[in-house]
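This report concerns only the one structure given below.
Only one protein chain is missing from this complex, and each of the others stays in its spot.
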Amino acid sequence: MCLAVPGKITSIDHSIEDMTMAKVDFGGIIKNICVQWVDVKEGDYILAHAGMAISVVDTIEAEQTLNDLKQLSF
Amino acid sequence: MKYIDEYRNKEQVQALIRAIRQTVTRTWHIMEICGGQTHAIARYRLEDMLPPEIQLLHGPGCPVCVTPVEIIDQALTLARRPDVIFTSFGDMMRVPGSKKDLLQVKAKGGDIRMLYSPLDAVTLAEENPDKEVVFFAIGFETTAPVHLMALKEAIRKGLNNFTLLTSLFTVPPAIEAILSDKGCKVDGFLTAGHVCAITGNGAYRQLAERYKTPMVVTGFEPVDLLYGIYRCICQLEAGIYNVENAYKRAVPEHGNIPACILMDEMLESCDIEWRGIGVIPNSGKQLRTAFKKYSSREKFKFLPKEIRISSECIAGEIMKGRKQPRDCPYFGTTCHPEHPIGAPMVSSEGVCAAYYKYK
Partner (left out) sequence: MNCPIPFSDSDCVLLSHGGGGRMTHQLISRIFYPAFRNPLLEQDHDGCVFTVDAGRMAYSTDSFVVDPIFFPGGDIGDLAVNGTVNDLACCGATPLYLTAGFILEEGLPLKDLERIVQSMKRAADKAGVQIVAGDTKVVERGKCDKLFINTSGVGIVLPGIYIAPSLAKEGDVVICSGAIGTHGITILSARESLGFETNLRSDTASLNNMISELFNYIDEIHVLRDPTRGGVSGTLNEIAQAANAEIILDEASLPIPEEVQAASDILGLDPLYVANEGLVLVILPEKEAGKALSVMQRFAEGKQATVIGHVSSCGKALVKMKTIYGNYRVIDMLSGEQLPRIC
């Protein structure tokens, strides 16, 4: 139901109150995304849906999942 | 792209398929809730790779598909008004109401704009103070708070020409409706990762416990989907029924708290009709009284209409997991994307359309 794509924050703009915006790089496509709901800094990856960052990509968990998958080694 | 490519990786997909083959001992019916997941399963032909014991059933999590005809007709009525700029995601443009769709109304002169984000509609309202800007606020829990963010912004800017035509659904009541159905065949669920990214996993724990059915929070790429299926099979084979998170990089246990607070503040539960399924009590969301004046339905009074719903197709049965698209006599014959009879043929993530497109 909900297309959400991971992208990397390249800059953050705090100038509007309650509407923190960020420039987010999705594989060479740069879009303005609202990051009001997430605690982020430059370089973090977020998941964007319809112009909002709905979550921060947890890089440790991402690594862990890939490691778990390697353990499957059937 | 980082965090996508790794999850489309061929070796990883093959390893998971092997793992699933070696784990499964009997037939299991697993339902993916979300239309985005259905679309990915069809697009990557994951079912061709799975052992025959794994039967995937395709759930009702496509807001485009389940938005009732009555609300589409309201959208069309608003879009026809010369004083309205009607804004919508591209998804809704081709969905038929009782007679027409938004593209046809646009062709006849309706000012209809396709937007990527409801936040862009606020800008449009600001730039067009002499017009009423309506955003077609469809969606599940992932999208609902984005609409609310836009509304908050419109209120902050003091705009009086911005309203939402809401068609908002929530997942847990739908899962409960499916599980409490007598003919329910579903053994386990893949829950919609991006919904859980907002709501967290709490509501699913009660459901898993009450109906003794495992639920695995699952992402949208092939590796994510197969990992979700694998974890679900592991539980089923072991006879346990937990909520398990197979999409941890995106879904924290408690979800997105600011978004949940926003929903609590501005929305209340309501009954809503799911196209093809019927009314599910308390499964919808609508603006609370304090925000009603920003509801398009309040601002533009609609006359109640007699809606004739096509009863020819088996969409409801399919979305409840009782039947597959190929069981429908109309599938691919009288019902196809140019002439959809039922809702799931309408949106590209509707199960019938996904099956038709990728056959």
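To keep things simple, chains are lettered A and B as they appear, and every chain counts its residues starting from 1.
Methods note: a contact is a pair of C-beta atoms (placed from the backbone, for glycine too) under 8 Å apart; a residue touches a chain by one contact, two chains touch by 3 or more.
Bear in mind the structure is a predicted one, so any value in this text is a computation, not a measurement.
Note that the absent chain touches A, B when the full complex is taken as a whole. Within the whole complex, the absent chain has one touching residue among B:Met93, B:Cys234 or B:Cys260, and that is B:Met93. The chain not shown here touches chain B at positions 1, 4, 8, 10, 13-14, 35-36, 43-45, 48-49, 62-64, 89-91, 93-94, 103, 113-116, 120, 139, 143, 222, 336-338, 347-349, 356-359. In the full complex, the hidden chain is touched by chain A at residues 1-3, 5, 26-31, 48-50.
Definition applied: only the chains that are shown with their structure count from here on.
Rounded to a whole number, the gap between the C-alpha centres of chain A and chain B is 21 angstrom. Chain contact summary for the complex, chain B toward chain A: residues 1-4, 6, 12, 15-16, 18-19, 22, 34-36, 61-63, 89, 116-120, 139-140, 142-143, 145-146, 149, 152-153, 156, 192, 194-195, 197-198, 220, 223, 227, 230, 246, 248-252, 256, 258-259, 349. On the chain A side of its complex with chain B, the touching residues are 1-8, 18-19, 26-27, 34, 36-38, 45, 47, 49-52, 54-55, 57-59, 61-62, 64-66, 69, 72-74.
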